[in-house]
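Missing here: one protein chain of the complex. Every other protein chain is in place.
Right, subunit A next:
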């Protein structure tokens, strides 16, 4: 579904991603772990071109989206993203947050979009918050709404950029539960996270990144119990 070839990203003189090759297949839940500064967020943000790769190619569903002539907006509709800081639109109600993109981008009529949002809100257990503004919600609620907002575009893949890192510990569970449910329904997901429990339980594949490269990858049970690379061993010994 997503094929990354020779992806390199520089910030000035600093090379953050060093010629990464990776494929993500439909229905996979790929969890990316690694120390901070290893390039995992940048890697994720390159997938929907929020960061423009310095060189290399991203192919999404058969289209080379790094090609300058491609209208990236059309492809981003199919790639939802959930951010560490939620990034809900504070001047809109929860309902408006979820319906704006379907209405404005896809041209779906308001009634239809609202029906879909109510269904999504019910699913994440926040039906009573439709008319609330984001600043009245807890972090966990905000992140669940952000997930619903991304889902409202019916994306083919969801990208999660440390979705639980800005949450109070007691709210991490409710967000992970929603993500687990999505995974069990076969949603293709790429998740950058520090939640090793989530990786172990839900991932179909875990990538360990360090210093701008994917150092090692394997199924979670293999990677966590038998890490091959010394840097993976070192990292896991510190976080587990």
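Just so we're on the same page, a residue touches a chain if its C-beta (ideal position, glycine included) is under 8 Å from a C-beta of that chain, and two chains touch if they have at least 3 such contacts; residues count from 1.
The rule is short, and it goes like this: contacts and distances are computed from a predicted model.
Note on the omitted subunit: UniProt lists it as "Polar amino acid transport system permease protein", one of the names in "Phosphocarrier protein HPr", "Cytochrome c oxidase subunit 2", "Caffeyl-CoA reductase-Etf complex subunit CarE" or "Polar amino acid transport system permease protein". Contact with the chain that does not appear here is found for just one residue of A:16, A:81 or A:148, A:81. Which of A:36, A:69, A:135 or A:237 touches the hidden chain is settled by the complete complex: it is A:135.
Within the complete assembly, A:149 is the residue of A:9, A:40, A:129 or A:149 that touches the hidden chain. Residue positions on subunit A in contact with the hidden chain: 48, 50, 73-74, 76-77, 79-81, 83, 85, 87-91, 100-101, 104-106, 135, 146, 149-150, 153, 159, in rising order.
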